[in-house]
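Below is the structure I would like to discuss, written out as structure tokens.
Excluded from the complex is one protein chain; the other protein chains are retained at their positions.
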Amino acid sequence: MASTVLNHALFFLLAVFATFSMVQASDPDILSDFIVPGLGSPNNIDGDFFTFNGMRGIFNSQLPPNFKATKASLAEFPALNGQSVSTAVLQFPAGAVNPPHTHPRSAELLFVVEGSLEVGFIDTTNKLYTQTLQLGDMFVFPKGLVHFQYNGDSKNPAMAISAFGSANAGTVSVPANVFATGIDDGILAKAFKTDVATIQKIKTGLASKNA
Amino acid sequence: MASTVLNHALFFLLAVFATFSMVQASDPDILSDFIVPGLGSPNNIDGDFFTFNGMRGIFNSQLPPNFKATKASLAEFPALNGQSVSTAVLQFPAGAVNPPHTHPRSAELLFVVEGSLEVGFIDTTNKLYTQTLQLGDMFVFPKGLVHFQYNGDSKNPAMAISAFGSANAGTVSVPANVFATGIDDGILAKAFKTDVATIQKIKTGLASKNA
Amino acid sequence: MASTVLNHALFFLLAVFATFSMVQASDPDILSDFIVPGLGSPNNIDGDFFTFNGMRGIFNSQLPPNFKATKASLAEFPALNGQSVSTAVLQFPAGAVNPPHTHPRSAELLFVVEGSLEVGFIDTTNKLYTQTLQLGDMFVFPKGLVHFQYNGDSKNPAMAISAFGSANAGTVSVPANVFATGIDDGILAKAFKTDVATIQKIKTGLASKNA
Amino acid sequence: MASTVLNHALFFLLAVFATFSMVQASDPDILSDFIVPGLGSPNNIDGDFFTFNGMRGIFNSQLPPNFKATKASLAEFPALNGQSVSTAVLQFPAGAVNPPHTHPRSAELLFVVEGSLEVGFIDTTNKLYTQTLQLGDMFVFPKGLVHFQYNGDSKNPAMAISAFGSANAGTVSVPANVFATGIDDGILAKAFKTDVATIQKIKTGLASKNA
Amino acid sequence: MASTVLNHALFFLLAVFATFSMVQASDPDILSDFIVPGLGSPNNIDGDFFTFNGMRGIFNSQLPPNFKATKASLAEFPALNGQSVSTAVLQFPAGAVNPPHTHPRSAELLFVVEGSLEVGFIDTTNKLYTQTLQLGDMFVFPKGLVHFQYNGDSKNPAMAISAFGSANAGTVSVPANVFATGIDDGILAKAFKTDVATIQKIKTGLASKNA
Partner (left out) sequence: MASTVLNHALFFLLAVFATFSMVQASDPDILSDFIVPGLGSPNNIDGDFFTFNGMRGIFNSQLPPNFKATKASLAEFPALNGQSVSTAVLQFPAGAVNPPHTHPRSAELLFVVEGSLEVGFIDTTNKLYTQTLQLGDMFVFPKGLVHFQYNGDSKNPAMAISAFGSANAGTVSVPANVFATGIDDGILAKAFKTDVATIQKIKTGLASKNA
């Protein structure tokens, strides 16, 4: 029985450690060809480890009703650990918006593969850069800056494939991050130089629309 | 006369190049003890180059009427180029707020040297972390995440000294960046799941209060 | 006239310097939001600078007769400088091969957006990893390792979009690099443990097929 | 009983591992918002983890009798792991010296917040750079170079706050490192081109004064 | 008995973890003076840990019959972990070749300490750079590019000492990597624009000569 306890404990330890090791790993140059998660051995690795099937649905499902981002980053695809690259597929129904957001750990290189998109970002001097992208166009959003995309077409969907120079670029969506995480209404009202009622109206709108 | 033209041209070239070289330099390890701006020679450098006097006013002027950040970063203090460190002094009159913002290129380590501060940040899973800091407390805002500070004391000012692990951390202040840079009202209304009138109210407030 | 000479000389100098500065820039973290090429000013930059139209032809031209890689990297898209990301579109007619090659400065994350592909890479212990990818599958080729792709379908073309974690990943194609650059036949024969005639046969084949 | 042994063993393992993981972590970019020490879960983390109270004593204790450095670095404040920043408070009674030393892993940006300081560093060409700093002045000591500070005022104390661009800059104090670690007297005499008696005199002085 | 199982299990866990931690560690700046492998304590480390005796045989054994590389890298010398440097000794009997290869994680700085060598590398534009090196000459092979060395002297051996800027530069030898790892003959024939018979001839030669 003791060995059963032992097995459970070790299994737990391995599971936690596997998670931990991915969290802790750093993005720059690694000292091996690739990083095997947890306590795994390179001997048990084959081509499957380097393959990600999570995007197949993009090509054979119906369009999502709202803006949707499907990611292939460290969490979904552990082989990316230490390889400093990841991607996402962005799907925009007609009129959909990907709200202002930042990626704390990477620039984004967006490639329009269906429809067209209006895009923009703001630099640290508060200058806005915008563009209307056609099918086949690319746009680069520099590291850490606030940016957004909008499908201005009222009838046709749009799709883009985005590349990131980090295995885990991270996303901070301004509306959800600032107005839906419990920051005190008074602080927000002062910060946005408005009244508490306006802050509460925005909070309520975001909460109900997310439900 | 040709040599006068030449002199002017070279002077122009040196001036532009000096600017350029600072913009282009990267933050990580450098290959020299320090970086001399533009085409300067290390021989003409003495202790003055490594000295910054721009904070003296903090100690002998009156309190600013609003929140104020005084920076010692690459732009103000060129000797920081390649040294991967900078600082800022943050002054908070009673009740003042430093609005939600990010630093695209560094974490921030804040040290309360006068009064007290309420602080918070939100991670990429939209979890809010807050704290009330007393005199002498430090708080670290992780790299690239949205954070804010608030002097909740209605009578006494507060002051903090912040350290950054980059010579040019950069600042993206959410209210100014998102609501005062000309992003289309309709896109913002969709992004914040509210109406155009609310967006315009926030924009107007920010514009008038900044004036 | 002297000033004409001067103007020409300065123009030449600026042009060379602009080229040089891009060549010299390093990939890691930068100290600015983005890098303006040469001696340009950020004031003259707008959304066009961050836009790349060079992929439009992919969507409205005929299939290429042979394997073709269209890149959006530092050379084609200068705004990528300092942003640590780039992409390429890979087009494979039926039966086409992208020969064994390495990217000296990045891993590659490949996304099959049309048809199917057989892919493989070899690690530094000389172990081969292979996979047959279907539409929508992704595969990561770790940093600096030799890899290849092959469209095994005898009738249908395939297309993939690849992301790289460097603005200039570089490509070293083994056949062209080793057998078409003038390395002495005798050295190659010893290296590949074969005879000079076999080396010359391969060299001739590569030369004629490239013509 | 076996499970008691198991518990002890696992507890020991976790404790050692927690220590180890902090030792091993690298300073550059991380792949997560922050790093939870050991096997901890991000779910159990709140604002306290990002808060450091170890500097409070600076503001409400008596002046130390000798030069004293109080650090907020990785060892004292684990939340700094992966954030590439740390600080120290330096207190100088009248006439006190912070002896020549280097920080192997960071530049130092020093800010005089009380009194005045004479400072200096020497570059790799053996050139000395000095400065007398007044209240509010900053001085940057470049990465890895030998530097020192001295409170030349015979009556008044001085205090400085230093920022570092690494979570663990490290300190190598030349007197203690070279003359109080057991390096052979003969080797030191040759190295400093003096006699063994002089080396022994310095060693004795440092040993007695440290006691 | 349970504790015996426990001991075995923990020993196994420590052994695997020690291996793993070296595989995972990254090459850039570390946050400690050095990295102790596995769960070891710095207290048990002395000068032996930083010493490598594996090259002694170079100086007192007979010349190897074929080209031989003896490495002092992360696997052979764990103290190199985090120190970003390693070396190899290359021995060339008369007429021996070190076949075309790349190091995925470092440039190579080669120093001829006996005899002479013909060397070359090819850049990403497929330009070949060659040189004949005399005793005492150095040559740098840039990061990630294909290069080779050849002892053109038919009577005398040659020896070189190579330095690398990574603790684990890695080696991808083109003949072994491309022709001796099981890549499909048809794919290779297409890639090298030759016939399957020629590919098989090269494969057979490499296999028999390696036996």
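Per-chain numbering from 1; labels A, B, C, D and E assigned in written order.
Criterion: a contact is a pair of C-beta atoms (placed from the backbone, for glycine too) under 8 Å apart; a residue touches a chain by one contact, two chains touch by 3 or more.
Here the structure is a predicted model, which means the values were calculated and not measured.
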| item | value |
| --- | --- |
| Missing-partner contacts on chain B, residue numbers | 2-3, 6, 10, 13, 21, 25-26, 28-33, 35-36, 39, 41-42, 82 |
| For chain C, residues in touch with the removed chain | 1-2, 5-6, 9, 13, 16-17, 20, 22-28, 74, 81, 104-105, 166-168, 170 |
| Contacts of chain D with the absent chain, listed as residue ranges | 95, 97, 99-100, 102, 104-105, 118, 120, 122, 124, 126-128, 143-146, 148, 150, 170-184, 187-188, 190-194, 198, 201-202, 205-206, 208-210 |
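Quick note on the criterion: only the chains that are shown with their structure count from here on.
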| item | value |
| --- | --- |
| Rotation, 0 to 180 degrees and nearest 5, that superposes chain A on copy chain D via CA atoms | 120 |
| Central chain (by mean CA position) | A |
| Same-residue or different-residue interface between chain A and chain C, half as cut-off | same |
| Distance from chain E to chain B - Cα centre to Cα centre, in angstrom | 46 |
| Mean-CA-position distance for chain E and chain D (Å) | 38 |
| Multi-partner residues of chain E (each touching 2 or more other chains) | 2, 6, 13, 17, 25-26, 28-29, 104-105, 170 |
